[in-house]
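Once you've had a glance at the structure underneath, I'll fire off some questions.
Rather than the whole complex, this shows some of its chains in their spots.
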């Protein structure tokens, strides 16, 4: 993740080398330029279409449908952003829960109980690390796919990582309660934190393994493609060769919105804008270390 | 549910065979092509309407109302997506709750209590399976309908499945408490999980048996139909025979949005984009089996 100064326009406007969206688009922008130029050349120099040609009025259709495309893309981006922000909230809760658990362990355990202290000092950050690995494996991503994934068959025997860590934490806490080291009231307090671990894991998995419905995303991509590819035919009449930059810019704007949505809707990947899971897991490690002695 | 690579445009744009929306639309797209062509032929070759014909200006009305139609359809899709996503969240919570309950049962019950362990190992995944069947039966769908459904009359004696499983789990847990196997504190912890089961079931039923108000959906369909069917009359003047692809594309875009909404607003059906309830129930079965020994 990049932390930037939102008020620095120059950097944002000219940061082509960092923003991946525009980099990925370069070949396509180039293609659109050639394509629009070819159509313009063909219509102007060869066909020499008159002002009365019906082709001339195609843009009226583009403006009728341009509205629904725009609003659809903006909602698409916002839905993706909501997923990204929910992912961030979940990892924020993970940080909080880890801190709270450490805080409580620190004051609930007797000062000389080195064994249990050391156990929690290691296990709490371990949950964050295991969850990170779990979320970044492709197996998690295809967990709900309708197709078979033979590649994951052999992995299927291995168990669910975060679940195992949570189970380990829960068991140890239960032993503390049974041995009378913590009271029933304290047991309930600790349990609510452990419960939160499992809920966070489940919610992260949901974001990871449930992309927005395929029909929806497929429809948007078809719509953009047809819309942009038919754009030059009619606009040649009003823009002439200026149709080349105009169409390239329109293509850049419309596909960028979809590409930004694609990039941020899965916040647990390794794109430039994805959440810094490793950094956050390290912070949890550091904070828990500070809190449990 | 299909898990796909959101960055693979080629696949999304050319996946006609998989996307059901466009498949269902084929006959109607064909009809719209014929219909538009017929109007164009009639107006151009027979009527030979002059440039002054009032028909020419009908598109001004389409552009005035096109805006409200577009924004309505996008909101419709987003409302449907919210229902779909809420359904996914509820099944995510079901997975979590099942896991948490199993985690607790595993450490709360004495190691040699094979009977109770085996009971929970079977009953927890049973809830997910029963809920899936309950949500996919038409009886659940028509639960609140104003009309009589004689076909369901004989079924009415059978009881509410998920309720029965929840009652069974609750009773057994209460017995454990009364027999002193679990303490009052532990009883409260377990009860919160059982409570969550019933809440998830109720919320899923709500999504299933309460479609968006009939007036709303009927209005949108009437609006689209009149809008699209009147589209060619005026546009023939500006587009000529190009009116055929233009109207077909506009029809495709507008009805697709409504059809996507129809498909995803009931996430518990058997459409291609519906939630993989069986897969999720299996995962619950697998995880619970891993956690309770």
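Just so it is clear, A and B label the chains in written order, and each chain counts residues from 1 on its own.
FYI, a residue touches a chain if its C-beta (ideal position, glycine included) is under 8 Å from a C-beta of that chain, and two chains touch if they have at least 3 such contacts.
The structure presented is a predicted model; accordingly, all values stated were derived computationally and were not measured.
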Margin query: One sequence, 2 chains in place: how many copies belong to the entire complex?
Written below: 5
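Please note the rule applied: only the chains that are shown with their structure count from here on.
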Item checked: Geometric centre distance via CA averages, subunit B-subunit A, whole Å -> 23
Check: Along subunit A, where are the residues that touch subunit B in the complex?
Finding: 54-55, 57-58, 60-61, 63-65, 67-68, 71-72, 75, 79, 141-147, 159-160, 163, 166-167, 170-171, 174, 184-185, 187-188, 191, 195, 198-199, 201-203, 205-206, 209-219, 221-223, 225-226, 259, 262, 265-266
Check: In the complex formed with subunit A, which residues of subunit B make contact?
Finding: 1-4, 6-7, 9, 12-13, 15, 18-21, 59, 62-63, 66-67, 69-71, 73-74, 77-78, 81, 84, 88-89, 92-93, 95-96, 99-100, 103-104, 106-108, 183-185, 188-189, 235, 238-242, 246, 249-250, 253-254, 256-257, 260, 263-264, 272-273, 276, 279-280, 283, 287, 290-291
